[in-house]
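Have a look at the structure that comes next, please.
The complex appears here minus one protein chain, its other protein chains still in place.
Then we have subunit A:
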Amino acid sequence: MNQAMRPSRKSFAMYMLPGFFLYTFIVFVPIVLAFYYGFFDWSGGTKMTFIGFDNFTALLKDSVFIQSFYNNIYLTALCVIGQVGIAFVLALMLHSKRVKLKSLHRTMSYFPSVLSAVVIGFIWTMLYDYNYGLINIILKQIGWGQWAQPWLNNESLSLTLVAIPLIWQYIGYYMIIILSALSAVDQQVLEMAEIDGANSWKKAVHITLPLIKNTLAVCVTLSIAGTMKVFDHIYVMTGGGPGTSSNVMALNAYKTSFLTYKMGYGSAMSIGVLILSLVVIVGTRWIMGSFTKEREVR
């Protein structure tokens, strides 16, 4: 760019600095502080005792924290398969010529993605309710009343049940992303395959899937990043319970810090959450990146 068109040093700084300070103060400083507080035994008051790495070593032995991490991974696996998998199938259907009301389907299925997670959580709490929940009412109507139960109080099911609204809410979102990739696929390729006798299953797996793999990789990455930070839904639906069965990392960090006021330990846990989330997210980005690149070369 021409020198004459550059702003002076002073106005350059005037433009750049407000955003830089705001961002640094809100995003960067807390990360540094979390490291610092992690070295103290501190319950939020004026008394802070330096205890070195004790919080961090305790964290590695904290079975509740480790369970919450595994719960995150389990939820992430369910959500990736559910969200992206179902979205892919629905997008294929919606893309086919025989399906009517295309734009209505798009509008309706995307709708839950713009709703508040808190409201989604409440709605599903009601659906799972023992006395007035839709699920138990339907079970009773079709004569399977013995299966009716207070769903979210079931320790072995709670985590899976919590995943269902998460999956349901974002299917439409991924469906639309995949749909836009599908419409970029050359129709002639599919017509040729049809002439060669490929059925719709073969077309989907051997032609469409490889052609939109980059978009699917983006969807998987988004879905993983989204599920690793899930908080609102679970806070509303189960609060992590019963017991710690549906606890996730974010909720566990919240409860440790704000309900039991272990601020020092909570900070160490924040660092744990930060590192584990980054490892999972960056790791999948890397795997997805090398996966799609490798295929492109071939």
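Simple rule for what comes next: contacts are C-beta pairs under 8 Å (C-beta built on N, C-alpha and C of every residue); 3 or more make two chains touch, one makes a residue touch a chain; residues count from 1.
As a convention for this text, contacts and distances are computed from a predicted model.
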"Amino acid adenylation domain-containing protein", "Sugar ABC transporter permease", "S8 family serine peptidase" or "Fumarylacetoacetate hydrolase family protein" - which is the UniProt name of the missing chain: "Sugar ABC transporter permease"
Of A:Ala34, A:Leu59, A:Val162 or A:Met288, the residue in touch with the unshown chain: A:Ala34
Which residue of A:Phe56, A:Tyr70 or A:Trp168 touches the chain not shown here: A:Trp168
Hidden partner chain, touching residue among A:Leu60, A:Ala77, A:Val119 or A:Val189: A:Val119
Hidden partner interface residues of subunit A, rising order: 1-2, 4-7, 11-12, 15-16, 18-20, 22-23, 25-31, 33-34, 37, 44, 90, 93-94, 96, 98-101, 104-120, 122-123, 126, 131-134, 137, 168, 171-173, 176-177, 180, 200, 215, 218, 222, 228-229, 231-232, 235-236, 249-250, 253-254, 257-258, 263, 266-267, 270-271, 273-274, 277-278, 281-282
